[in-house]
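Omission of a single protein chain aside, the complex is shown with its protein chains in their original locations.
Lettered A and B in written order, each chain numbered from 1.
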Amino acid sequence: MNLAYKIFWAFISLGVVTVWGLTLNGIVHKIFARVQGRLGPPVWQPFLDIIKNNSIRTAISHGVMFYLGPVFRIAGGIGTYMFIPVLFGSVYFSNFSMSGDVLLVMYFIFFGQLGMALGAGEGGHPYSAIAVSRGLAQMTAFEVPFALSVISLALQYKTLSITEIVAAQQGSFLNWTLFTNPLAVIAAMIAMLGMNMYNPFSLVIAPQEIPIGPPTEYQASFLGLLATNRGIFGGAKLVLFMNLYFGGATNLVELIVKTFWIYMLSVFVGAAYPRFRTEDSIRFFLKYPTALGIISVLLFSL
Amino acid sequence: MVNPLVIIAMFLGAVFLIALLDKIGRSLSMTLMFMVLTASCIMSVWQITQLFGNSGAATDYITAGFRAPLSIVLRFGFLEAILVLILNLLGMLGAIYLGKEFCEQGAKPIALYLTAILGATGLILTRDIFNTFVFLEILSIATYALIAIKQDKNSLAAGIKYMLAGGLSSSLFLVGVVFAYRFTGTLNIDVWLGMPQVPKAGYQVAVFLVAMGLFIELKPFPANGWALDLYQSAHSGLGAIISSVNTAALLYVFYKVIPLFSPTLLAVITGAGLASFILANLVALRQQNAKRLLGYSSTSQTGLIIFAMGAMLQLKVPSELSLMVVFGLLITNLLAKSGLFWLSGIMQSQGLKSWADLRHSGSPAVHFALFIIALAALPPFPAFFAKWQLVQLLGATKAWVWLAGLLLGSLLEIVYLFRWLGQVFSRENEPKPLYIDALKLVPLLGVSVLLVGLSLLLGRFHPELDISAIYPVLAFILIGALDFLPARLKGLLLIGITGYWAWFGLLPSLPLMGQVFVLILVGGSIAQIFGFMRYQRAAEGMFPSLALMVFAMGNLVVAGTKLEFFMAWELMTLGSYFLVLRGKNGRFPALSYMVFSSLGAYLLLAALAMIPNTFKGYPLLIQTAFIPMGEIAGLLALLAFLIKLGAVGLHYWLPGAYSEADDESSSILSSVLSKAGVFGLMLVLLMFLGKISGNSISMVSLGWIGVATAFFGALMAVFQEDAKRLLAYSSMSQMGYIIAGFSLMSHLGWVSAVYLAINHLLFKALIFMAMAGVFLRTGTRNMYEMGGLIKKMPIAFISVLMGIIAVSGVPPLSGFGSKWFIYTSLIEQGRVLQAALAFFSSAISFLYLYKLIHTVFLGQAKPQLSNVKEAPIWLIIPQAIFIMAIMAISVFPNLITKPLSLAVGDFIAKPEWLSWDGYNMVLASPWLKGNWNGNLVMLVTMGVFMTPLIWLILVNAKAQKVKQFNIVYAAERPYKPWTTHVAYNMFAHYDKALGFLVKPRITGFYNGVAEWTHSFASTLSRLYTGNGQTYLLHIFLYMIFLYSLLGVN
Partner (left out) sequence: MLVLIGGILLVIIGIWAMLARKNIIRIVIGFSIVDTGIHLIIVAVGYIQNATAPIIDSAVPFEKTATDGIKLASKVVDPVPSALVLTAIVIGLAVTALLLSFTIRLFKVNGSLNIDDYEELKW
């Protein structure tokens, strides 16, 4: 397949994940609203927001880095997605996953976060910086169980290539990492709670004290980009988890079903629990999930 | 040939004549004195040249026409001639120094002075033990009388103490001589030596008394209080003569009789010498008076020389070799010690702090540094080679306890010597103007020239050294001589010569791995020298130190013999020490840096003593396979290099040294110098290649040390408010990954370690150079005092941004390569938990990196920094170089990964499963598969970045620029940037959660060690009560103690 085709299909796949990611966001808003006894916005509200934000004519900028922040953010989201094979066995939905392995994806996640943190920093708003410091601190903590679980997988499948990890889980649902290496999956799923920043790990965007966190200063089309990224990046993470732990997907329907339920875990927990303080969440991640991760790594290294 | 009687007669005649001539005119008597001294110098030189031509010539001269046992025999051989020459030279310089006193006080001191020199000369020449006593007394009495040239209370009181003790010890000597005569029937030393040991106890007591008489005269610890008081109070010119001429003559007498000692006595004296060396150095730690400090140092050096004599005699070392060692130690001590005493006479006050006045005095400051470094036995001075040889001998004969004692004493010595040096050169103390009598500079210049000349000769003709070994010193001298030139000129010159040398001298002779390290060590330095050129004026002291360090680092890579390597290592330490010391608050950090570096150097020295010699002319890199290194040697060497790398637990010195130097120096220290430690680590591990596998306990432990260093370094960096300390800890953390990579002992592990080393060089130098500009413009290093600088210093911001992306390992820059390498290599070898901890540390690095860039460049700008502008071009040049380098290896990773794999492949074969498919690096080990295509990642990233950017520009081209405070801020309008800028204690929550891990325990531990040592030293120093009788008691008790050690009834 030549490069032009590759890029073309990458765009298609990007479109799919954007739509699905935004839809999921809409669904989640609805669920939260219902849990809290509200009617909630329509499921397509995220799409409306993006269109609205992009068509606002006035926008303010605090400087070049501020301007580039959302670009970094969405580039991080898209890039992360681009390095993940979406559908197993499909040449069309493998994106640019041949660039590297799961380590590349794990580190590319930081690309957007870092850029966004810098942009938000130049905004000069203290809430942004506070939120970033909280987010980074929490990130260091949840990366530990996640990294341990990925290492456990590397030991289990003797590869870091996502495609090969998915390939190894084919055949029966019993071949899924979920069943072959449950401890690693539990550790990773807890880490995912932190990544998705719902309760109890929502201090980064803490709506009451530091309204919406890092993007505080962003408006108009900047906010539009950020909102789009929520869909793409969220989708990318879900696809990654699906590939690593839940056997991947061979078609779009399977993908939609699996990612939906993976996401719902965060949503259910988030709807049910109150919020941790930052230091508490750091301690939490470094205790039980890390212990689980270490046990699973040791199990596979012996 | 010269009959030595002529010399003695000449002196005697002159002494009497002077009394007469002085009546006619002072200048006449002075002239005569100098004539006599010159004549005896000329005679010794003549004797030396004669003996060169005819080595078999008889050197013994009998007197009164009788043969050996019946008459007094004088010997004027090669050794004696050299010593007489040196003593008379020193005598001459000392006379110049005392010129003013001589002029004022006339014939008496001049005659006494000549008598003293005569006594010393006679002591060297005579082979008769009773004659020795006579000359000893001539020397002593003349010295006693000379004390009176300074007639104050302390000097006189000290004189009395000195005389009592001296009289007592010479009485002991006399009794010993007579009793020995009773048993042997002769007074001639040579006949004595030829006799078999007399087995009687009485004879042993006699020899003991002779030994004690001389030993006490040599002022051993603790029976030396009398001498200390004198050193402290007497005229500096006299102190210089006592500590050099007297000591040298007595030591030579000791050398003559030491073969008489029974093995137990020899062991006791050797031990006493070593104890004196260690304990005098220990007590000196608390000393604040410069002259008294010199007294302690004199005691310790004498102890060391006696130890060396005794030890080598016991170990049956060939006498030429042991002479070389003793001579090297002696000559350095003579010259440096007398020089320091002379300097002390120039100073107004003897408090060490007030010596800072020397700093702007020009040449005396240089002399001072020279003397201190020579005393500390650092290269290139003779004592360095002597100590090296001594340690090699002790190592070869497995005399571990002695070796340990020697190194411990040397370490203590480093502490007080360099504390003193720091007091003088640190910018903390404000110097007062110093009036210096130009005449007094002559002797200083004389000993300095002698010292340097001897050192260069030694370095040039030492059999274990290539000529290149002294290049660093020559570069130091060259740039030092041009130090008055503006910084830019010197910078260009330095770039020129180092570049030429590296390109034509270093690179062609090295294997690929060596070339890589030359590129890191020398290339990395050259790129940063541009930064040093920002200084408008001369920036005194900076470029010579820099030249010394850079050349030494280059030598490190090409070193072939052990000595070459060690010498380069020490010179590098010295150069970097001066760079640290040059910093505004560099005094304490420089000291702790020096002490830890020396600790490391001594460990390395011990390790090198345990391995056989290596070959000259071949870089160690290609010799390692043939060097059998034992496990203990390996451990010691490893420890030495871990200190240099600042591994956790050994990192006490690191934050201070990396942060308190001048900003450019910090950059070069943390980015380049640390790689010297990496190189050393690699050399050690190379020697164990094939013997110790990556999954042995030792290597796994090393790996844990590595990742622990990475973790704690990163965590400590998070809580810093000072940007340079933050970066220092970050360096420590990065070194941790490198250690872990090397510990794998696998191809992939080593490639990742060297990749990390290169990458660290690039980004750390980049960030440091950018931050140097920031510090320069803002005048502060506290990050919370900055903010919003992105608009004032965009180039610095871009550099730091590139840098932190490269540190953190975020694709698409080269940093990701280092992360990919280190994780895959760790996991591939089954070091999974280490990989996890490494991952955690690298996540933590985001915290401090964000803190760095946010609090400095983003957030709220402070009004006081409103007129900050971009850094000078000189700081931007290195940044541009490093950015280009980072971009090049990021876009085309093969530029670096393939050569590194080849370089490592010379030592550890590249496994089949590591291959390149275009830019795609494929890992297909049976244990782990993975791939990384840096080029494609870069392209994809470009694509995904440009697409939304274009979109944003299309929909939002005209975003309105707003002022600083135009922010939402929860419906309030902030009015103070200080309170709005989130900076100070940014990660308070992290401190709450994990801060307990980095409470300063290690620092506390080392501070505790230092405090206890000092308290102990202080307690010991209470021995010296100042009471003359107590001192006499010390002598008796010391004698009884040594005698009881002998175990003779």
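As a convention for this text, a contact is a pair of C-beta atoms (placed from the backbone, for glycine too) under 8 Å apart; a residue touches a chain by one contact, two chains touch by 3 or more.
Source: prediction; values computed, not measured.
Engineer: Taking the complete complex into account, tell me which visible chains touch the one left out.
Structural biologist: B
Engineer: Looking at the whole complex, which of B:Ser29, B:Thr59, B:Thr126 or B:Ser233 touches the chain that is not displayed?
Structural biologist: Result: among the candidates, B:Ser233 touches the missing chain.
Engineer: So which of B:Lys153, B:Lys316 or B:Lys869 would be touching the chain we can't see?
Structural biologist: B:Lys153
Engineer: Decide which residue listed in B:Leu93, B:Leu123 or B:Met163 touches the omitted chain of the complex.
Structural biologist: B:Met163
Engineer: Which is it among B:Leu79, B:Val175, B:Val700 or B:Leu939 that touches the chain not included here?
Structural biologist: Residue touching the chain left out of view: B:Val175.
Engineer: What residue numbers in subunit B mark contact with the hidden partner chain?
Structural biologist: 66, 70, 130, 133-134, 137, 140-141, 144-145, 147-148, 151-154, 156-161, 163-164, 167-168, 170-171, 174-175, 177-179, 181-182, 187, 228-229, 232-233, 286-287, 292, 1021-1022, 1024-1029, 1032-1033, 1036
The criterion applied here is as follows: only the chains that are shown with their structure count from here on.
Engineer: In their complex, what parts of subunit A are in touch with subunit B?
Structural biologist: 7, 54, 58-65, 67-68, 70-72, 74-75, 78-79, 82-83, 96, 98-101, 103-104, 107-108, 110-111, 114, 117-118, 121-127, 129-130, 132-134, 136-137, 139-141, 143-144, 147-148, 151-152, 154-155, 158-161, 164, 211, 216-217, 220-222, 224-225, 277-280, 282-283, 286, 293-294, 297-298, 301
Engineer: For the complex, give me every residue of subunit B touching subunit A.
Structural biologist: Going through subunit B, the ones touching subunit A are 788, 790-791, 794, 797, 801, 804-805, 808-811, 816, 819-820, 823-824, 827, 830, 832-833, 835-836, 839-840, 843-844, 846-847, 850-851, 853-854, 858-860, 920, 926-933, 936-937, 940-941, 943-945, 947-949, 951-952, 955-956, 958-962, 964-970, 974, 980-982, 986-987, 989-990, 992-994.
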